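Could you have a look at this structure, given as structure tokens, before my questions?
One protein chain omitted, others in place.
The block that comes next holds chain A.
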Amino acid sequence: MAAADSPSAALRRDLCSRGIRLAGKMRADVVDLLDAYVEQQGLDASASVAAVEGVPLAAVERWDEQTGTQRLLENLAAYRAFRALLAQMLEEQREQLGEAEAGLGRALAALLLQVSAFAYHLEELLRLENRGIPGEEEEEEDGPPPPPRLSLFEQKLRGLGVLRELAQWAVRSVRDLRQLAKPSPATAAAPGLAESP
């Protein structure tokens, strides 16, 4: 148990705890935003949205076998993508909507902040793991090469897909950080479920 008492282990546990709280709050806010989004965009809450290009899927196979580093890297890539997607949604909202939907815009902006903060938090954890932080793609002022302009309805559906997937990621991130917070051997291999008490 000596490793568990080391300053870096304590810091890691602390970062994981804070990250878990951040992700938990983020999830609660996404769920609330989803309800408002569906209502204000006139969508059917039960509508199936096909996987949208560019939206990172939370679904993962053999989740329990992932290493701590894998978890962090996948989370970081996802939240960076969500940061760009939410920024795009926010811009679209501002173009489309009038004052009536200003609340939705504010909620999106607040969520974008949380996503950015969480991405930064993940970078901190990666630094602690002594892993290099992958660079982000070079961005032009307007973001990555813009996809073909979607119709208003397609934008709404994509927005639904983004928020749904973000809600899943928020739950996954909480689980990932809990795995990370467990005392583990120096090889940073995450314990599988079979090893749990």
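Definition applied: contacts are C-beta pairs under 8 Å (C-beta built on N, C-alpha and C of every residue); 3 or more make two chains touch, one makes a residue touch a chain; residues count from 1.
Criterion: contacts and distances are computed from a predicted model.
According to UniProt, what is the chain that's been left out of this complex called? Choose from "Auxin-responsive protein", "Ciliary neurotrophic factor receptor subunit alpha", "GPI transamidase component PIG-S" or "Myosin, light chain 13".
Of the names offered in "Auxin-responsive protein", "Ciliary neurotrophic factor receptor subunit alpha", "GPI transamidase component PIG-S" or "Myosin, light chain 13", the absent chain's UniProt record gives "Ciliary neurotrophic factor receptor subunit alpha".
Taking the entire complex into account, which one of A:R12, A:R158 or A:R172 touches the absent chain?
Final answer for the missing-chain contact: A:R172.
Considering the whole complex rather than only what is displayed, give the residues of chain A touching the chain that is not shown.
Residue positions of chain A that touch the missing chain: 24, 27, 48, 57-61, 63-64, 164-165, 168-169, 171-172, 174-175, 178-179, 182, 193, 196-197.
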